[in-house]
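Left out: one protein chain. Kept in place: all the others.
Our next item is subunit A:
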Amino acid sequence: MNWVHLDWVLLVVAAWLLIGVAGVFALRRLTLVARVLFPAGGAFGLLLFGVALSSVMSSPEVAVLPIGLPSLPFHFRLDSLSAFFLMVIGSVSAGVSAFAAGYFRKGEGTPPGLLALEYHLFLASMALVVLADDAYAFMVMWETMALSSFFLVTANHRIVEIQRAGYLYLLIAHIGAISILLCFGVLQANTGDYTFASMRVQALSPFWASVAFLLALFGFGAKAGIVPLHVWLPEAHPAAPSPVSALMSGVMLKTAIYGVLRVFFDLLHTTVWWWGLLLLAVGLTTALFGVVFAAVQVDMKRLLAYSSIENIGLLFAGIGLTVLFSAFGMQPMAALALTAVLYHVASHAFFKSLLFVGTGAVLHATGERNLGKLGGLIRTMPWVAWVTLVAVLASAGLPPLGGFVSEWLLLQSFLFSSGLPSSFLDMLIPVFAALIALIAALAGYTMVKFFGVIFLGQPREEKLARARDAGGWERIGMAWLVGGCLALGLFPVQFIALIDPVTRVLVGAGLGETVNDSGWLLVPVAIERASYGPAIFLLGVAASFALAFLLVRLLYHGRLRRAAPWDCGYRWQNARMQDTAEGFGQPIRQIFEPFFRMERELPTPFDAEPRYRVSVADHFWHWLYVPLGRAVERLASLIGLLQQGRIAVYLLYSFVTLIAVLVVVKQ
């Protein structure tokens, strides 16, 4: 039999579905589910990664599956863009599945077999979303993805907050889905043909193209979590089990980025410059908002959720820059910006899933999510701590890890954007670049807080001394993810060569040639302009580290004595005297005060039991969502007037409707 790549991908999807079904038969047998089903799912994730890796370079493949409604078969198409996202889905899910094999325990809401079903259904639907080649298949898979992840989020469905978080997630996911559906409605341009192949050849007028653009931005933005549609993220992530948060943040948000790229560059194939400006503005607002909120959080998973919002913002800003460049016909620059976006998609997928599974390990070992009750875990959980440190450094955008490469590419594309036809835009670009730099630096602040408060210092609770390090499966999963982070950091040249066909498909230019010529150095344009060699960079730091170490030992000595910490000679210090997560966020609260809706309660000197309380809330919740919710409720109660509960009244309604329909039909 002669199998093409697409067949293999569909095989993986089918395998995932079968594993899910097997979970239903092993509903409460945790060992079977954890030791067999999840690792098997992970193995198929690896297979998907391998298949996608080999298909990035090859030409598009199509398939039509006669499932679904009689006259509406599912169209699938595997091109470079889909292959790239399949690669991310496969590789990240492999690590997360291995981690999940050791993560799920007994007695947490949904039985393990059902979780396995939902989990693998979620994976399969994400893979099919990026394969779908008609609006019908896309929407079915998009909804499957939303629903399966909703059930995963509410795994502990007996807790009221989790129910609320799940509901909010489902609501915003559906509002977004409606918008995407309308977008496809515009894109088919009255042909009635909803295949992407037909949409690609339609030429929309600028007005309708802009309408489609705005609908897509709203719809996919709701899934990705752009401001002001971000509110579900910080609720859903703490509620979901950690492997699920890892998948949602690392992979599911990226399907929204996939949708944006697919619609903007493939289906719409014309771009207007103000789209780019709007995307830049939305993206940077989102990023700044996300990082500022992340810096003041005290719940570790909430902090990571806000950090995801920040990264999504950066991705949207990069897409905006790509749109801007391609609208002005500057294809090489567009390719540079798009490469930065795709690079960040991959590196964020790895480091954010790693961070989330790291919090999962901490949560299991300690039962605490609150940063104020953690601390000092590097001594009891060294494995998790060191692995998380790599993700933290990547997330802070530090060389020589993956986060830095994408940031570097993004800044390069900002910096060399001069030559835009409008001087107004030329002036705006440096301001945007400055914002990106500020956001990146703030991300570093946030990540130091995250790592320092959880893993360093003295344990803030007694039970933390008994915390146990992660188990075997969890370690395997984390090791795979950390390998991804390191590989993305150290081999940018090879990875960009891999991205090259994707950017060629989307914007008609790529960095592959210039990058490949320069060997180990990453040179996006020309060597006099900019270059970066992470391997040499790491070697330089490591060599000077080793030399300093050896020379000090040889010339002097290696004597060491352990004693009580000095702390200026103060003897009575305890863990409570360390800076807390709130304390670490305080300068940010002060500097970025207008961002927050803050309520402070200060004690007076005469209080018998002085209490200090400060709550930080989101303006958007108060000024947008609460009024909106009230308005909807009022509207619903108006409609409720129709509901009289008497059969005669309903018969009257039917009668009136009938008359009305007859009148209309008659004319």
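The definition used in the following text is that a residue touches a chain if its C-beta (ideal position, glycine included) is under 8 Å from a C-beta of that chain, and two chains touch if they have at least 3 such contacts; residues count from 1.
By definition in this document, contacts and distances are computed from a predicted model.
Enquirer: Given the choices "FAD-binding protein", "Sarcosine oxidase subunit beta family protein", "Formate hydrogenlyase" or "Protein-export membrane protein SecF", state the protein name listed in UniProt for the chain not shown.
Expert: "Formate hydrogenlyase"
Enquirer: Of the listed residues A:Gln573, A:Ser615 or A:Ser654, which contacts the missing chain in the full complex?
Expert: Of all options in A:Gln573, A:Ser615 or A:Ser654, contact with the hidden chain holds for A:Gln573.
Enquirer: Which one, A:Gly23, A:Gly176, A:Gly397 or A:Gly477, makes contact with the chain that was left out?
Expert: Looking across A:Gly23, A:Gly176, A:Gly397 or A:Gly477, the contact with the absent chain belongs to A:Gly397.
Enquirer: Of A:Tyr119, A:Phe150, A:Phe451 or A:Phe596, which sits in contact with the chain we cannot see?
Expert: Only one of A:Tyr119, A:Phe150, A:Phe451 or A:Phe596 touches the chain omitted from view, namely A:Phe451.
Enquirer: From the listed residues A:Thr270, A:Gln494 or A:Ser544, report the one that touches the chain absent from this view.
Expert: A:Ser544
Enquirer: Which residue numbers on subunit A touch the omitted chain?
Expert: For subunit A, the residues touching the absent chain are 375-376, 378-379, 382, 389, 393, 396-399, 404, 407-408, 411-412, 415-416, 418, 423, 426-427, 430-431, 433-434, 437-438, 440-442, 444-445, 447-449, 451-453, 456-458, 521, 527-533, 536-537, 540-545, 548-549, 552, 555-557, 559-568, 570, 573, 575, 577-579, 583-584, 587, 590-591.
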